[in-house]
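Below you'll find the structure, written out as structure tokens, and then a few comments.
All protein chains but one are shown in place.
A, B and C label the chains in the order they appear, each numbered from 1.
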Amino acid sequence: MKLDLDQLRELIRLLDEANLTEIEVEQDDDRIRVRRDPAPAVGVPSSESKAAHKAQSSGSAVAPSAPEEDDGAYITSPFVGTFYRAPSPDGEPFVDIGDSVVPGQVLCIVEAMKLMNEIEAEVAGTIVEVLVENGKPVEYGDRLFRIEIG
Amino acid sequence: MKLDLDQLRELIRLLDEANLTEIEVEQDDDRIRVRRDPAPAVGVPSSESKAAHKAQSSGSAVAPSAPEEDDGAYITSPFVGTFYRAPSPDGEPFVDIGDSVVPGQVLCIVEAMKLMNEIEAEVAGTIVEVLVENGKPVEYGDRLFRIEIG
Amino acid sequence: MFEKVLIANRGEIALRVIRTCRELGLRTVAVHSEIDADALHTRLADEAICIGPADPRRSYLHIPAIIAAAEITGAEAVHPGYGFLSENSEFAETCAQCGLEFIGPLPEQMRLWGDKVSARALAKSLGLPTLEGTDIIKDIEDAVRKAEALGFPVLLKASGGGGGRGMHVLQSKEGLRSVFETARAESRAAFGNDSLYFEKYLERPRHIEFQILGDTHGNIHVLGERECSIQRRHQKIIEEAPSVALTEEMRSDMSATIRRAMGEVGYLSAGTLEFLLDERGELTFLEMNPRIQVEHPVTELVMGIDLIHEQIRIADGQPLALPSQSLTPRGHAIECRINAEDPDTFAPSPGVITELHMAGGTGVRVDSGIFGGGRVPAHYDPLVAKLIVHAPTRAQAIAKMRRALGETIIGGIRTNIPLHQRVLEHPAFEEGRISTKFLEELPT
Partner (left out) sequence: MFEKVLIANRGEIALRVIRTCRELGLRTVAVHSEIDADALHTRLADEAICIGPADPRRSYLHIPAIIAAAEITGAEAVHPGYGFLSENSEFAETCAQCGLEFIGPLPEQMRLWGDKVSARALAKSLGLPTLEGTDIIKDIEDAVRKAEALGFPVLLKASGGGGGRGMHVLQSKEGLRSVFETARAESRAAFGNDSLYFEKYLERPRHIEFQILGDTHGNIHVLGERECSIQRRHQKIIEEAPSVALTEEMRSDMSATIRRAMGEVGYLSAGTLEFLLDERGELTFLEMNPRIQVEHPVTELVMGIDLIHEQIRIADGQPLALPSQSLTPRGHAIECRINAEDPDTFAPSPGVITELHMAGGTGVRVDSGIFGGGRVPAHYDPLVAKLIVHAPTRAQAIAKMRRALGETIIGGIRTNIPLHQRVLEHPAFEEGRISTKFLEELPT
């Protein structure tokens, strides 16, 4: 048996970068697994923060992309700011539940520093859930819409 | 089976370096797995102490008793002090390996504050090992003799 | 100078002494019970000796085991910390007989101040103001006579008592007989001495104490006062320095009186004179503690000194040489005693520390005996850590302590941190309107 250490190192780098706990690869008869169990949370201050940690540390969406998940995909916010569903206070929402969307279609606005940032769909699909109320603040990575791809 | 120890060492080094808990590699019919469970004791200072922690925290003997263990029983020290095998510097040892002892028989002296505390056997048996050198300091709970009961 | 010091204690105070020893280049020997084999003081000392089982009577209170540990390690001096053997004159004497330097007062001083009745008489003879009180009560008839002569309310106290134990308040002679009998039995059981006496009972006194140091050259330094009025059943839980209740005049008058009195008895090492301060501003002597105290860090912070260092210098026969600035406090310091106990029921809460985050930053000092993954045994004092802050003003010190308590996380055991937070948030505390009744009267 001959180990390909470089390949192994590459896997570890990937594990780190993506903040994973395990990678397992099986090919033909070969199998590699690297694993890092999260350190037991001794000494973790968890009770003090009054902050609502809405942002999940595992949130992997770094763009208004639509990562596949078991229960559909999500459009996440690429900006910190205020979420608006319509182009003006009296306007119609850009999209609503049940609407079909195509790539490039504007779904909402996230306002920051008086700039209206239009958030566009990157995939085609159907809006099945609106996850943030109009006019509410959103953080980077917050889920805005759930979408059924296709 | 022929082990490639260098390869194994390399894997362990990688495990350490990358702070992993497990690496498993399977190739053809070979499989290597190295694993280190995360220490639960986060925040345990372990490197600083220069003290030789001879006393085991699990040491359950609190008297010169002879608790059963897989490899015989032990006579432990009920005092902190200096261990003497004989009643005087030139005297014969109270007991030696191979000697049979009966309950109440003096096995050694532990001297503390100029007092000679005679340590007596509490069970009958045969001395199979003397674990402390004559004239050496002993802590509370230190093993003095291994004894075969019966 | 001795080069190796055995610390006859455990927990935060053992660490406290180890730290100063290390800074002075002295080697340290920890003694520990079986259950403390992995304790912090065991780990951080240069050497550690197991001296007995968890039961303190067979380990930390067992004089022959401690002396033997010094013998086999070649320790030349012993620091007793507080509690355990720290006020045991027999231990101090045994150390001396075995050629070990005892870092603390002389045995005769311990005896002199150990008995509360004789201590009060001595204090009075030395010119210290004392609370009106009686001699030892002979019997129940004598008790009634003495109480009436003193005037109710009175406090029935055990002559051999300490730490607030064995005390009973009597508002009138009703029930005196049964209380007297109970107290006598308690005192006999707890202190091996059933002598009782009366003291005038003050309704809402403050507890004020003065820190002193005396050396072998006859110098006495009075290092200001501490206010320790926040108590639960006579156990201090929050202490501060200086006290808002003393004027500069009161402070300097009492310091001068104490300096003279302690000079007269030739007091050696660190000691604390405890007083009650009544609502008219009168300080009356309560007792003298011939040892380092739990709350000594608040004095260290405002005076800029290390009291353990001074104790070691004194034991080595060196003269006190404190900078002149150390005689006036700088800023304000507060200490919260973090106990492993339920904050409401006060039931002890031993266990394994699963989470630990101690406060840090400007003006925060932590003296702790615990670590993440470590165990708080049920056998000893519930004090696990002392959180101590120092700031230019009392208001800033309070704000800092609130902040520090807020970021302290100790998981796996219950602690009295919520109780500390309630006190620190209370307007009366903020305004300095406190007394030894504060906690009792604090709404939950």
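The criterion applied here is as follows: a contact is a pair of C-beta atoms (placed from the backbone, for glycine too) under 8 Å apart; a residue touches a chain by one contact, two chains touch by 3 or more.
None of the values given here were measured: they were computed from a predicted structure.
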{"item": "Chain not shown, its touching partners among those shown", "value": "A, B, C"}
{"item": "Contacting the left-out chain in the complete assembly, out of C:E300, C:E341 or C:D381", "value": "C:E300"}
{"item": "From C:K4, C:R19, C:R145 or C:R188, residue that would touch the chain that is not displayed", "value": "C:R19"}
{"item": "Sole contact to the chain not displayed, among A:G72, A:P87 or A:P137", "value": "A:P137"}
{"item": "Touching residues on chain A - with respect to the absent chain", "value": "16, 19, 36, 38-46, 48-57, 59, 62, 79-82, 112-113, 115, 137-142"}
{"item": "Chain C residues touching the omitted chain (full complex)", "value": "15-16, 19-20, 22-25, 44, 297, 300, 304-306, 323, 325, 330-331, 356-358, 360-368, 371-372, 392, 396, 399-400, 402-403, 406-407"}
{"item": "Chain B residues touching the omitted chain (full complex)", "value": "19, 38-39, 41-48"}
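Criterion: only the chains that are shown with their structure count from here on.
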{"item": "Where chain A and chain C overlap in contact partners, by chain label", "value": "B"}
{"item": "Computed distance of Cα centres, chain B from chain A, in Å", "value": "55"}
{"item": "Geometric centre distance via CA averages, chain C-chain B, whole Å", "value": "39"}
{"item": "Multi-chain contact sites of chain B, meaning residues that touch two or more partners", "value": "40-43"}
{"item": "Of all residues in chain C, the ones touching two or more other chains", "value": "353, 356, 372-373"}
